[in-house]
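Excluded from the complex is one protein chain; the other protein chains are retained at their positions.
The letters A and B name the chains in turn, as written, and every chain counts its residues from 1.
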Amino acid sequence: MSVSLFWHYAPSLISGFAVTILCWAVGGALGLALGFAIALIRRLKLAPLNWPIRIFIEIFRGTPFLVQLFLLYSGGPSIGLKLSATAAGVLGLALYSSAYFAEIFRAGFAAVPAGQIEAAVSVGMAPLDTMMRVMLPGALIAAVPAIVNMLIILSKETVVLSIITVPELMYQVQTMAAETFTAFDAIFGMAVFYWLLVEAVSRLGARIEARVTAYLAQQGAPA
Amino acid sequence: MKPEVILHSFSYLTRAAATTVAVSFAGIIFGFAIGALVCAARVSRRPWLRRAGAVYISVFRGVPLLVQLLFIYYFLAEYGLDVPAIVAAVGALALSSAAYQAEILRGALNAVPHGQGEAATALGFSGLDIWRRVLLPQALRISTPPLISEFILLLKASSLVSVVGIAELTRVSMNIASETYRPLEAYLAGGLFYLAINLCLAALGALAERRLGTPSAR
Partner (left out) sequence: MIELAKVGKSFGAHEVLRGVDLSVERSEVVCLIGPSGSGKSTLLRCVNFLEPYDSGAIRIDGRLIGYEDKPDGSRGRMRARTLREMRREIGMVFQHFNLWPHMTALGNVAEPLRRVRGLATREAADRAMAMLTRVGLAAKAEAYPSHLSGGQQQRVAIARALAMQPRLMLFDEPTSALDPELVGEVLEVMKSLAAEGMTMLVVTHEMGFAAHVAGRIAFIDEGRIIDEGPPAHVFHQSPEPRVRQFLQTYHDRNAF
């Protein structure tokens, strides 16, 4: 593939990359918020909500992401949900990741040693304060590695969006490949690009994890 | 909403489900074989082998599966013989899964208490025997639950091979959607089939966890 040809497609590739980042960031942020909300609601143990939440999580963790996307994009109009490809893509990423984040936060809450809660109770702290000052910080810190991991997985799932014609990077690469008959080179370039990107993000993620859990390095004592 | 659509296509979907399971199963089996080799490389005493193993894992976990799949597909088209798309499909699933399975196996090997190998050495076991009789059986037992989880993940990932035309659940759902003009029912049906398969696998996984447990709990 010639350099001038690549230059010609540079703008569309850059725009594709921008769309990828946008979908990942917005989808991830929504997924985190929704997953966190679900985890909090679950802790309230409201009987009527238990089953709908469990079903939600089972559906979005038990079916392929691609099927979920098709359902939203192609099946949506049948129930009055007319979404653009990008909107469907972002919504899909959000719902998909929220099910995983809900479980991650649940594990985070469970990881807070009971003793820390007992200390708060024994000193007369109100339940709201105990949650906000002891439980939540502990749970969030415990959840950081899993959250970082899931965000990386989500970044790889964005390429699936190309199948429902979201104009992200993969889609642009395939368009370019089709128009210039350079499928092999284009896909190879894409693979290398993603490999380097994921490798870089993984290392960044590891650094962030280390910083956040630094002072937990040697935990005082088990509960 | 017309549920009759689902009922009419039931046999069609069932065959597709079988294809999905078959493709995923082939992927996990070949993935195990390759993964075992990569794991052996990762724990080898030779630094270049360890490096090679690490690079393999980094590449096949870093590159999205869809990209791997298309790459193999075009690679075979460009250089290979005229092979059916199924080869690209199973190949991509296997190569990708191998990276994850290698890490699972490595984790399982690490989880076998060191003392067991040491006791065997002190008793005069040969290296090969320590592997065959002490380390491998335990590592395989420890790795079974996470491997079942990996199978579940692979099954979901197999939906991507629809893009190279394999007649598995997702592809068939797409076909039903375009033939009947009822995409909602078609994809719901496909989703339900996936769910059903996954629930069975999850039950299998839970059974495996209970029966195999942790070795030190003997």
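Everything below uses one rule, namely that contacts are C-beta pairs under 8 Å (C-beta built on N, C-alpha and C of every residue); 3 or more make two chains touch, one makes a residue touch a chain.
No experiment lies behind these values; they were computed from the predicted model shown.
Shown chains touched by the hidden one, complex as a whole: A. When the missing chain is restored to the complex, the residue among A:A18, A:A126 or A:A178 that touches it is A:A126. When the missing chain is restored to the complex, the residue among A:A29, A:V134 or A:I153 that touches it is A:V134.
Touching the omitted chain from chain A are residues 113, 115-116, 118-127, 129, 133-134, 137-138, 141, 215-223.
Basically, only the chains that are shown with their structure count from here on.
Interface of chain A with chain B (complex): residues 58-59, 62-68, 70-71, 74-76, 78-79, 156-157, 159-160, 162-163, 170, 183-184, 187-188, 190-191, 194-199, 202. On the side of chain B, the complex with chain A involves touching residues 1, 58-59, 61-68, 70-71, 74-75, 77-78, 156-160, 162-163, 169-170, 173-174, 177, 182-184, 186-188, 190-191, 194-195, 198-199.
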